[in-house]
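Apart from one protein chain that is not included, each protein chain of the complex appears where it belongs.
Should a chain be cited, it is by its letter among A, B and C, assigned in written order, with residues numbered from 1 in that chain.
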Amino acid sequence: DRKRGRGRGSGGRDDRVKGQGRGCLLKEIHLNVTDLGLGYRTKEELIFRYCSGPCFDAETNYDKILNNLTHNKKLDKETPSRTCCRPVAFDDDVSFLDDSLEYHTLKKHSAKKCACV
Amino acid sequence: DRKRGRGRGSGGRDDRVKGQGRGCLLKEIHLNVTDLGLGYRTKEELIFRYCSGPCFDAETNYDKILNNLTHNKKLDKETPSRTCCRPVAFDDDVSFLDDSLEYHTLKKHSAKKCACV
Amino acid sequence: GLYFPQRVYTESIYVGQLQGSQVLQVHSMRENPTERPYFTLCSHRDTYASWFHMDEATGVLSMNKTLEWSDFSSIRSSLVRPVKDLNLKVGVSSVPMQKALCPFLPTVEVKFMFINDTAPSCGQVELKTLCFPDKVSNPHITENRMPGALRQLRRFTHMNICPNYTISYAVEAVSPAPFAVDGSTSELVVTAPVDREESEVYHLDLVCMIRTEEKLEKFFSSLHVNIYDEDDNPPYMNGTDTEDIKIEFNRSEGTVYGTLFVYDRDTTPVYPTDLIQNKLVGTLTTNDSWIRNTTTIEHKFREEKAIFGNVRGTVHEYKLKLSQNLSVTEQRSFQLDYLVNDTTFPGPEGTVLLHFNVTILPVPIHFSNITYFFTVSLKATTYSQIGSVCVDNCLKFKGIDVTYQLEIADRNISADAQSCYWAVGLAQKPNEKTGVLYVNDTEVLRRPQCQELQYVVIAEEQQNKFQAMTQLVVIFEGEADLMRLDEQRVLPCAEKRQRGECEASRGLGAPTGRCQWRQGRDKGISKKYSTCSPDLGTCPDAYCDAIESKNISICPQDCSSQPIIGGYERDLYGIKAGHGTCYCFSGKCFCEKDELEVFPICDDVCK
Partner (left out) sequence: RLDCVKGNELCLKEPGCSTKYRTMRQCVAGRETNFSMVTGVEAKDECRLALDALKQSPLYNCRCKRGMKKEKNCLRIYWGIYQHLQGNDLLEDSPYEPVNSRLSDIFRLAPIYSGEPALAKENNCLNAAKACNLNDTCKKYRSAYISPCTSRVSTAEVCNKRKCHKALRQFFDKVPPKHSYGMLFCSCPLGDQLACSERRRQTIVPACSYEDKEKPNCLALQASCKTNYICRSRLADFFTNCQPEPRSLSGCLKENYADCLLSYSGLIGTVMTPNYLRSPKISVSPFCDCSSSGNSKEECDRFTEFFTDNACLRNAIQAFGNGTDVSVWQPMPPVQTTTTMTTPSQRNRDRDRSPNAIEPGTHINHLNPADNSLYQFCGSLQAQKLQTNNTIDVLCVDPQIDDPS
């Protein structure tokens, strides 16, 4: 939940880590809507949640093989991706009123659950 | 099925692309098991299928926001991953006999179905 | 009694076989001089049975009618065939009898291959076929039986193909054999009783001489006469009939002790299971109920040839077997006699008596007067193995269940002092013989008064609840790790993938406080894979011990049951062999070559 009087945006952010220990975790950051870079003019704010962290321990033989083949240049220039820490569920939509008193709604804008995929 | 007389493994490989057009596709390459780099000593071979290709057209608001925040250095040094072309289903296991007449079975070693995740 | 020297008689028979002509002769061997075989045609199920006549005395089958073309087609057959089978059954009895008794008699199958053609003419026929059928089946005679005819060598159905030829038979053998040919009847005769224990088979060469108008032709056919066994040899022992047995530490149900061998020159068939031949039955001669309830004799046998002069015989093995666990207090000596009786051997000496002199010693549960001293580094992390405790001879115990406990030596110390004793724990896996001491809590060790701990180890034998105790002193020495305060930063050693980070980190179960690196040398998949371990003395050692099984993070290399990623070999648990470096995250293990720099996880698109 939001803490009042906390710095937002660059630097003054309040990272909180959901989930335990290391690896692919759900993190959140308190932002102004304008920080999202989507071009909306509003003074409203939101919590942006995202997935981040290594996925070493979720790797399969497929990833090991991919790593070896890439290392030994068996796949020419291709570098297919290995396990990624990604959202497997998205947050509910968020709506806000912009400076021209128009309402906007953002879908699939924030992660709800993360996993190595 | 196999094409005779075609080099396998390093260089002389036979890539075949399953699925259509551009984007995240299932590709296959005919390899010696030794090419996998898992340490098995055997002369057996297999078909290795992997997912490769861009996932631009599968991006969500989440990814756009992530790109902007990273670009504007809002997430410190973190680089959370964006949509990846990854297997969503794996091939059946493959088994083989090694040079010391021991059997081995590889699980989740090859992709069966790809998607942008 | 009477028996047939063959399992089946076969002969081919043609259209045109004349009424009254002989087609085949069956024989029966006799057991005693007074026996006289009476043969009868048992099966009359099919119409063709009536075409044949059996001479009750000679066993000669002849035709009641001449075989016509229509006879061939009269035989129903599911398929169109150039040859049809005529299956007859012949019974033999030592008294004249009717067909109704057939089901109770020894019988033999007679199979005629009725060929839809007339017999070949003399010009066409291959001469050898006048002498011998294509396939000569091997007869058998039972040992110790009366001499007598066992086979008619002439081919009745082919005798009239070349009436002007004279056919005679003789028999040769590589080594002396009691067989001859009756010149008048051309029957193969065994001339004397044979002893299987001398020779199990006689290799004969049958010689057939055909005198045609111009010349004498000779044909050979080999014949193996198998000698069937009967129980005509008593069991015997070679050397000792007594076995001295001492039962001490190994007292578990099912354990076998000692071996006494009994030899028998006869064969012992394992199939069919209900066949009673050469069956040795053993009986305990004692009535002592304790002995009867506690011990039994295990009997196994195997067939041998070399020791019986290259003739099959049987070697029986008898072992004493516990049929229940023995208490540690049990102490007694007794002689157990076991009478082995060859139930199918007719003679009086068909038994041998085996003697097992058994001495059962008690097993004291006690610690020899020692005090256990263990020193442990203060750097040791939780689950570090300190040492093991074990009553005398415990490693030899089987069937003796001893559990171990730790207790504070001095009960009267303050509660605060008592809390020190959390520092050391004792673990024991089921069926494991020792108790293993380990560091249970490093928190308390920061207090100086907790750095020398006096315990009492209590060993309790489960069946009788006997107890034994001894003193145990654990001394924590050296300096603690500066990071002690941040104890929860102790991670599994197995997660580390390089020597540097491994030896720099504090891992669970590390007696020195630091993880230890093992560097593999081999190229492929090897038992000596590189890995980071809390204690190379116990991990990896392909055994998930009592401490390691308390927490998967201690030694996943020995205890993990999850699928391993990369090149590996596994027995039941853990990593038996791995490729390059093996490392694990909460029980999930990976084995891969070390020198690969780890490629960025995602391609550019993911950035």
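Criterion: a contact is a pair of C-beta atoms (placed from the backbone, for glycine too) under 8 Å apart; a residue touches a chain by one contact, two chains touch by 3 or more.
What you are looking at is a predicted structure, and each value in this text was computed from that prediction instead of being measured.
Trainee: Among the chains you can see, which ones touch the chain that has been omitted?
Mentor: Hidden chain contacts in the full assembly come out as B, C.
Trainee: Among C:Lys128, C:His299 or C:Arg332, single out the residue that touches the unshown chain.
Mentor: Once the missing chain is taken into account, the touching residue is C:Lys128.
Trainee: Among the options C:Thr273, C:Asn369 or C:Ser414, which residue touches the chain absent from this view?
Mentor: C:Thr273
Trainee: Which listed residue (C:Arg30, C:His53 or C:Lys111) would be found touching the missing chain in the intact complex?
Mentor: Of the candidates C:Arg30, C:His53 or C:Lys111, C:Lys111 is in touch with the missing chain.
Trainee: Which residues does subunit C use to touch the chain missing from this display?
Mentor: With respect to the unshown chain, the touching residues of subunit C are 6-8, 10, 12, 42-46, 75-87, 89, 103, 108-109, 111, 113, 115, 120, 124, 126, 128-129, 133-135, 137-138, 140, 172, 174, 203, 205, 217-222, 226, 228-229, 267-273, 275, 277-278, 301-303, 312, 314, 571-572.
Trainee: Which parts of subunit B face the unshown chain closely enough to count as touching?
Mentor: With respect to the unshown chain, the touching residues of subunit B are 1-2, 4, 30, 43-47, 91-97, 101, 103, 105.
Heads up, the rule we're going with is that only the chains that are shown with their structure count from here on.
Trainee: Rounded to the nearest whole Å, what is the centre-to-centre distance of subunit A and subunit C, using the mean of the C-alpha atoms as each centre?
Mentor: 63
Trainee: Using Cα averages as centroids, what's the distance between subunit B and subunit C in whole Å?
Mentor: Once rounded, the distance between the two centres reads 48 Å.
Trainee: Quick one: subunit A and subunit B, Cα centre-to-centre, how many Å?
Mentor: 24
Trainee: Can you pull out the residues of subunit C that are in contact with at least two other chains?
Mentor: 566, 592-593, 596, 601-603, 605-606
Trainee: Give the residues of subunit B that touch two or more other chains, as numbers and ranges in rising order.
Mentor: 37-38, 79, 81, 83-85, 107 - these are the residues of subunit B that touch more than one other chain.
Trainee: Could you please specify the touching residues of subunit B with respect to subunit C in the complex?
Mentor: 37-41, 54-56, 70, 79, 81-85, 102, 104, 107
Trainee: For subunit A, which residues are in contact with subunit B within the complex?
Mentor: Residues 9-10, 13, 27, 29, 31, 35-38, 48, 50-52, 60-62, 64-66, 68-69, 71-72, 74-75, 78, 80-81, 83-87, 90, 106-111, 117.
Trainee: Given the complex with subunit B, which residues does subunit C contribute to the contact?
Mentor: By the definition above, subunit C touches subunit B via 523-525, 563, 566-567, 569, 578-580, 591-593, 596, 601-603, 605-607.
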